[in-house]
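The next block holds one structure in the form of structure tokens; read it before the comments.
Missing here is one protein chain; the remaining ones are kept as they sit in the complex.
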Amino acid sequence: MANKSAEHSHFPWKHIVGFALSIVLTLLALWVAVYTDLSSSAKLWIIFGFAFIQAALQLLMFMHMTESENGGIQVGNTLFGFFGAIVIVLGSIWIFAAHYHHGDHMDGNPPGGAEHSEHSGHNE
Amino acid sequence: MIFLFRALKPLLVLALLTVVFVLGGCSNASVLDPKGPVAEQQSDLILLSIGFMLFIVGVVFVLFTIILVKYRDRKGKDNGSYNPEIHGNTFLEVVWTVIPILIVIALSVPTVQTIYSLEKAPEATKDKEPLVVYATSVDWKWVFSYPEQDIETVNYLNIPVDRPILFKISSADSMASLWIPQLGGQKYAMAGMLMDQYLQADKVGTYEGRNANFTGEHFADQEFDVNAVTEKDFNSWVKKTQKESPKLTKEKYDELMLPENVDELTFSSTHLKYVDHGQDAEYAMEARKRLGYQAVSPHSKTDPFENVKKNEFKKSDDTEE
Amino acid sequence: MKLKWDEFFVTGDPLILGAQVSIALSTIAIIVVLTYFKKWKWLWSEWITTVDHKKLGIMYIISAVIMLFRGGVDGLMMRAQLALPNNSFLDSNHYNEIFTTHGTIMIIFMAMPFLIGLINVVVPLQIGARDVAFPYLNNLSFWTFFVGAMLFNISFVIGGSPNAGWTSYMPLASNDMSPGPGENYYLLGLQIAGIGTLMTGINFMVTILKMRTKGMTLMRMPMFTWTTLITMVIIVFAFPVLTVALALLSFDRLFGAHFFTLEAGGMPMLWANLFWIWGHPEVYIVILPAFGIFSEIISSFARKQLFGYKAMVGSIIAISVLSFLVWTHHFFTMGNSASVNSFFSITTMAISIPTGVKIFNWLFTMYKGRISFTTPMLWALAFIPNFVIGGVTGVMLAMAAADYQYHNTYFLVSHFHYVLIAGTVFACFAGFIFWYPKMFGHKLNERIGKWFFWIFMIGFNVCFFPQYFLGLQGMPRRIYTYGPNDGWTTLNFISTVGAFMMGVGFLILCYNIYYSFRYSTREISGDSWGVGRTLDWATSSAIPPHYNFAVLPEVKSQDAFLHMKEEKTELYPESKFKKIHMPSNSGRPFFMSVAFGLAGFGLVFEWYWMGVVGLIGVLLCMVLRSFEYDNGYYVSVDEIKETERKISE
């Protein structure tokens, strides 16, 4: 929090770097998703990995999430938000994995189920 | 004395009520009176859990009573036990964290085992070919189709004993739940979905089955009888039905799609050649439209059946409102 | 849906006609009384526009008690209908509407506001603050809740109530199967109230995190404040899910979208999924503050500090995280894969571990204490055994394979009434009586209070304990009648008797309020019960002045006020008085909420022009707020001196 005024009269390096990185990541993600022939799951991991990195960039470089006396709260709050987001999205997908095939796979082991279960396991 | 009574009151009330119900009520607790292997597994699990729960409740109640009696404020008569400095006790806290953890583990293991085993045909008869029955809920009736026998029944179900029944559960409209307590737990019936459930009866008899999931106005009446009969009786019923009962025409089936109660019906063909509700979620809605049924708010003065042409199956006593 | 004007008012039912007449009469009566005593201005400037957290709290509580009455009458009517087989007191549709409104009102418009009311009154005092972080928003929260509740409540006289259960499952709640305004009322009433709740969540999170007085570190906070903080975290992260779910269903019903419909690939199960992602955390939203209230009361009247404070804090945090990981236990029977059901069974059972820690900590708080059996304490004590019964039956439900048998039965109904009533409602009563002198300056009569306690508590057990057995006997929930051959008659009849005992108990409470208003001695001290341990009892008078503390107290330990008493600290020396900054009242939140209500009402009947007008009103209020630079006002030192002297006379 100290020497703010000094820091801020400088050139906005943080912003420029963040901006450049986000452009690079966007283009890379597009390239991976559309113009390569990696396996679907590899693509998914990569593009969502990039998305999370970009989100972190915005939060840290542009939104100054960690700054001010409340930085800790802001970070904790955002992380809990992401925890909720992951639980809701992956949880729903996992639950409905058994229903995608119109109930034909009711043998307790729907395709992809096991993989997803690992994901939600990590979120506790 | 009065204090002791007060402190013990919850306990007394509970004990009293329990006695009353164990004597009077439990004898017809259908869930705990299983007539087949599936319900039996569940009933065993329930009894096991009740045991653990009674233990927990017992511990808490005893502690509760002792503490209340011992540390109540006796005006003026200080027995020297008061000690406001206590703020915790690591050993005790570990004890009442670890014991519940152990109990949860002890309950989880059989729970998970049962969950997995209920997905399959019952162990005892697993080498017998299951009888396949399509159970379809339509507001407010149950349609049972026997594809191999080419038979369809409405609002009742005949099954052979000692043979697993593989239900293919689905719904034509709202989300219902197929439940025959004495044969086993329920599963939802949903349009556009086909779900498997194994049930089995071990004893000849008539059991009650119903929709357990709220589906609107006449939900309470969406019940059916399950007649568990010997394999021989079942086969002769099949033969008789195939010979004597009428065929199910598409027109008749469409009329069944109307939201109302009907009596028990029997046909010598199934609706499966017209529609698979497990694939087609919209069939019933379209049939209603075709027949001129118009859904209205319950407070509307319009009769939803106003424009409906034919109405063969309407239950005779279903005239209220 | 085309509404015919002759369907606007619900007609044809004598019960509803009676309600319509009594609503009209009481409205007229209220208007006459207010006019006659020239109280309109007072009402406006002292209450409607107030930003004082204590007054808002009282307004929440009054609304909640009215809603308890409404929901309770619903409950009694259901019990009356079910007392005997083939009863025809209510027809099926009326019964369906009643359990739907009963469930919704009790949880959303009774339990939550009651707790939020107590939180409003107590928590800022407990942390030694002058007000909440966003007083203006606080007023707005109240009014959006109130308008949402009213919108929902008028449904039974105008247009018809929702009747698809408080869970509003699709596709039953779709236009195909539940046409008419009923479900729209549900969607919009909850939506509007939900916005207010979300704002409350943010408001109290910031308040507790940032507005604590000097020395009030997190680990010195009273337990009620802790549970409030965690509850607000759950609100902030759970309510948006409800907001979205309601919006999507509204889109289905009003604009022809296909999220949960049978047609065009919609997925009804998704509604159940979203509803419970919110719904399960919701039940912990209504139980955690209750835990906090019991913690305060038990340690106060056992005259001992809370046993295992750190473990208590740890366990509520654990509960809050786990509460987001269990929602599927509400639809184990939906055909999920065995791995899904197993996972959610185990996470659900895991919640009993931190909850058990709390139960034993409460018990041991009383160990070697000096327990006095005042009425708040009686409620807190009754909570322990009764809630444990509800809790352990919850664990039985959590065992998915067994739940296939309990699901949708009275076993479940009994479980949730045991936790909701013995947990939440007992806590509301306990907190209400405990902090009654803080709000109104006198206590409720203890003798009448004991009658209320025993009759309600016994009635509660008589009503709901038999329902476990009804469930095991296969009685499903939500049936409006049953046959004489089902064998459920005796237990149902007993249950109904118990319900009416609760009704009698409630009437005794009402009488007590009247009696105590007339005859109770007025409290002088801020520490009315003489056992106060936390700063809410440290105010200079029974009813705290609008700025709460003339001098913000400095905290040196847990149970701060107790230690101040022991050390005979002088709390409010005149020499330390400084001018106090306070926020100003505002009428805008009220207008904004009315605009919300107008928009909601328009959308209920699909009168889109009215919806648009209402929303424009809302936006206008927001713009005006953005351009407003009101910095509040100062209470001068002289004014503080005068107020404090008047109090101490």
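A few comments on the model shown:
Per-chain residue numbering starts at 1, and chain names A, B and C are given in the order in which the chains are listed.
Criterion: a contact is a pair of C-beta atoms (placed from the backbone, for glycine too) under 8 Å apart; a residue touches a chain by one contact, two chains touch by 3 or more.
FYI, contacts and distances are computed from a predicted model.
The complex includes a chain that is not drawn, and of the options "Acyl-CoA dehydrogenase", "Quinol oxidase subunit 3", "Peptide/nickel transport system ATP-binding protein" or "ABC transporter permease" the UniProt name matching it is "Quinol oxidase subunit 3".
Across the complete structure, the visible chains that the omitted chain touches are A, C. When the missing chain is restored to the complex, the residue among C:Lys39, C:Lys210, C:Lys310 or C:Arg522 that touches it is C:Lys210. In the complete complex, the hidden chain is touched by one of C:Arg130, C:His329 or C:Arg370, namely C:Arg130. Against the chain not shown here, chain A presents residues 1-5, 8-9, 12, 15, 18-19, 22-23, 26, 29-30, 33-34, 40, 43-44, 47-48, 50-51, 54-55, 58-59, 61-63, 65, 68-70, 73-74, 77-78, 80-82, 84-86, 88-89, 91-93, 96, 100. For chain C, the residues in touch with the chain missing from this view are 129-131, 133-135, 198, 201-203, 205-206, 209-210, 236-241, 243-245, 247-248, 251-252, 255-259, 261, 263-267, 270, 273-274, 277, 580-583, 623, 626-627, 629, 631-632.
The working rule: only the chains that are shown with their structure count from here on.
Chain C has its Cα centroid 35 Å from the Cα centroid of chain A.
The distance from the centre of chain A to the centre of chain B, each centre being the mean of the chain's C-alpha atoms, comes to 41 Å.
Residue positions of chain B touching 2 or more other chains: 116, 119, 192-193, 195.
Shown for chain C are the residues that touch two or more other chains, namely 269, 335, 338. On chain C, the positions that touch chain A within their shared complex are 209-210, 233, 237, 241, 267, 269-270, 273, 277, 321, 324-325, 327-328, 335-340, 343, 347.
Here chain C touches chain B in the complex through residues 1, 4, 6-7, 10-12, 91-93, 96-97, 159-160, 163-165, 169-172, 175-182, 262-263, 268-269, 302-311, 331, 333-335, 338, 341-342, 345-346, 349-350, 352-353, 356-357, 359-361, 363-364, 366-373, 381-382, 384-386, 388-389, 392-393, 395-396, 399-409, 458, 461-462, 465-466, 469, 471-474, 476-482, 487, 490-491, going by the rule given at the top. Chain A contributes residues 70, 73, 80-81, 83-84, 87-88, 91-92, 94-99, 103, 106, 108-110, 113-114, 117, 120-121, 123-124 to its touches with chain C in the complex.
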